[in-house]
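Quick one: the structure is below, questions incoming.
A single protein chain has been removed from this complex, and every other one stays in its place.
This part shows chain A:
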Amino acid sequence: MVMRITVKLFATFRENRFKEARREYPPGTTVADVAAELEIEAGLIGMIFIHGRAAELDRVLEEGDVLALFPLLGGG
């Protein structure tokens, strides 16, 4: 059994990856697991949204979740 998760990436995270993809993960997968699989360094993640609501790295994903990952855009 697998979960289908829509992963959306923004800004630098898109480079050599993708903008949006439907991906399959085993139950129990966390946001941190997805980031690790995509080789996104946790320390570079600025915002995490699941269905438009802020979430943490240790959040366990659920079937049908829409996960969006944004890097820190700290310059001015």
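Here, a residue touches a chain if its C-beta (ideal position, glycine included) is under 8 Å from a C-beta of that chain, and two chains touch if they have at least 3 such contacts; residues count from 1.
As a working rule, contacts and distances are computed from a predicted model.
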Fill in the blank from the handout: Among "MoxR family ATPase", "Amino acid ABC transporter permease", "Molybdopterin-synthase adenylyltransferase" or "Xanthan lyase", UniProt's protein name for the complex chain that is not shown is "Molybdopterin-synthase adenylyltransferase"
Handout entry: Residue in contact with the excluded chain [from A:P27, A:G46 or A:G64]
Key = A:G46
Completion exercise
Missing-chain contacts on chain A, rising order, are 10-12, 14-15, 19, 43-44, 46-47, 49, 52-54, 56, 68, 70-76
